[in-house]
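The structure under discussion appears below in the form of structure tokens.
Missing here: one protein chain of the complex. Every other protein chain is in place.
Order of writing sets the chain letters: A, B and C. Residues in each chain are counted from 1.
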């Protein structure tokens, strides 16, 4: 079996760290390059002590240069901030390197939307059409043909997977959707700031980013596409004192209030029956973030509230694995012609 | 100043423990009796090591007998399960002991509602009208005259305080309210069950009780009273890996979409201006459970989402203090003729 | 490659759960049976939601019967309490089933020692000599030939690995060793008891089991064997509010106070050079439990305190993986003729 040489650009964040963990167990994609200005010169195993004595530990961290990546890598994972990836990507593509971008730079179809929500100009807008939005259950074919995959945000992954079957099957009203999302702290990144210190987060719960979290347009874009018309929804985020995991509580109203819970479950189960990473839980069981920890699973439950005719969808993922590095690796598998689950078969660490 | 002799019936739960903490610092209500079948015979300081060397530590735990309470106490706090308090209360009242009941037994006006949600008959329904619902900001006068106070549930306290100003001032539509509530783990009580073990809760997030949490009818009863008509709402609960605190994210729709955030804030601030335990946060600041830890404060923030015409109210309390023992003590203060804040002036332990 | 059929007896504890996780990723040992009286009749995936859609999920839980195990399994993992395994083991061995026992029943060479520390008689003492003590770095050959492996305790694994190089090379005095050990909460098991509830453990630190933790004789037995004479030491345990991990701080005194830290490191590194799961950290780096989470690694650091001539050894493992299920699986690999690391190559989930 062929081996793909991969570069990881941006190692100081949690998504990069998670990718290094996953690549250490991948049989056919080998980490050969890791880039970081701040940590250049160190061995990767020195920077990530957990990786020592495992594949990838001996890679020496270097400063990003497109020509070096082009020389050494078939594929690059960009785990860099929004605004940076759009500069790095064009030269890599030009040199024939495939790119999986973790940032938001190529997720939104319209440059104006990006500029409106991210507050700076997009200078690689010509790639927006080409970029595949990397949810493999939905866009497998486009991803398999893509040079550039925009790896989805963690919240959008949970929200889109949660709503997909309901919208695809026209079960719910689209102008009254509220997503109340809760995330573990790795979602906030790894910058040294006081509000993310242990003592500020621990034994505490709070909302943040209201009412304009940047993942809103990404969710609306994909939901609109599935629904077949423009959807505007309310998306609100909270910080949970835990490391990993996202739970989205999605409030919808049934189009037909007489639809039974059983019928809704049948539709969900049949929608996802060929996608084993999506697990529709048995009636009465509610999902928990720990049951997907470190894995690609998206667990979801359906609750019908007959008192208010609401269908409540609970959707749970691991924000770092399914919501970032694992999904990136699944996309890379498709782009390289490997089986989707290669290197991603591990059980959750419950 | 007179001293009130108080009994605490039920000491093995977290609400009882919190009341013992608060009474240790109260200048005029003295804990003279503590009842528990399981722990009878021990000194209270032996059972609660934190209390040793403080007022109340030397009380010897006894088995509940109404005549003993009547002999020794002016006031009894019942921190016992729903269904038990309704048996204990009538003889105490008959003997002239005032009662603050932590359970749900006297919170609902209608016995049928109770029986519908708590699945057993109510055998002291004749006291339902008499019982004051113990939110001091709303029912101070009735509480001051009451022999029996139904201490509100933790979730209802947060939800009712959060919605009060909006409903009182007719700001929002009442048939489309969603309360997405998140609670710390003390809210689940102190029974030894596997799902509440440290390793099952820690680094985990989940919903529970959907779609029929027992606090729903209590919230709807009070919200309906404030609104002036029957309100049905969607109330959903989640478990946060932290000890204390509740945050309710309350989704409402403005009656008049042109109402500005500034105007809404003015209305909230003016509604609460004489109630310093309710703190309406400055625009742009969101509440955090740690800022009210161990205190009587209810912090709230207002968010307007112009994209969906929603007013989102965030309301935060400490579930054990404001949501149980502290509010009970505030009610006791009113019932005994003490100033509301007596013994409750402590700053949050942030 | 051959496939070994494995049974897991005892599924309700954390060690059994961890083994199910690991077996789901093992290429050659297949979980075909899972036993539990309390949960019999359920699918394993129903009891362990995290396992759904993975190998092993469809096994139906049954009640333990040696003849059923003998019929269906080549190997049995006993994740049952001390005192139970000694009854289950003889019939399994007699039927030709290999046994890896997680309990203490076959760890101690002398039945009196067992009876002294575990307070009940040993009724399978004839197997004590035969049982291999399952630390693969030390006893690989005996394990490979064994029908019965006594899987070591979590604390002993960390303490023995930590001290091994120092004692083997006669670096430290043996009558003045103090092991101050700290463990995550999974180490306390999964029984529903109040002191292990989330709210009792969270934001709290305490010692327990002093001064007679049951792992003491097991540590002393192995340390004595390495030292070549009887060693008595002080072993003390603490509970850390975290799920997984053990850190042992081991206080020793150098035999020769002039030995340099560099020399000590050389000796440790050379002792462990062929055992990549033991990682002796670079000078100045201290181990952290998260860096070994979910893996077989034992990270250790050496600190020399010239002010008191002490050599302090810090030794870290994951208590569930290296300290229980992972080590059991490594032992099973050796017993079945597989490479030691088969199915255990995963990177820590940092």
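In the analysis below, a contact is a pair of C-beta atoms (placed from the backbone, for glycine too) under 8 Å apart; a residue touches a chain by one contact, two chains touch by 3 or more.
Since the model is a prediction, treat every value here as computed from it, not as a measurement.
Colleague: Which residue among A:179, A:201 or A:227 touches the omitted chain?
Modeller: A:201
Colleague: Touching the left-out chain: which of B:48, B:205 or B:235?
Modeller: B:48
Colleague: Against the chain that's been left off, what residues of chain B make contact? List them.
Modeller: Against the left-out chain, chain B lists 17, 20-22, 24-25, 46, 48-54, 202-203, 276-277, 279, 281-282, 285, 288, 290-295, 297, 299, 345-350.
Colleague: Mind listing the chain A residues that contact the chain we can't see here?
Modeller: 14, 185-186, 190, 192-194, 196-203, 241-243
Colleague: Write the list of chain C residues that the hidden chain touches.
Modeller: That gives, for chain C, the contact residues 176, 178, 180, 182, 184, 200, 202-208, 210-211, 232-234, 236, 238, 240-245, 247, 249, 251, 286-290, 293, 303-308, 310, 312, 314.
The definition used in the following text is that only the chains that are shown with their structure count from here on.
Colleague: Name the chain with the Cα centroid closest to the overall protein Cα centroid.
Modeller: Going by the distance between chain centres and the overall C-alpha centre, it is A.
Colleague: CA centre of chain B versus CA centre of chain C: separation in Å?
Modeller: 46
Colleague: Would you give the residues of chain B that are in contact with at least 2 other chains, written as numbers and ranges?
Modeller: Within chain B, the residues that touch at least two other chains are 200, 202-203, 241-243.
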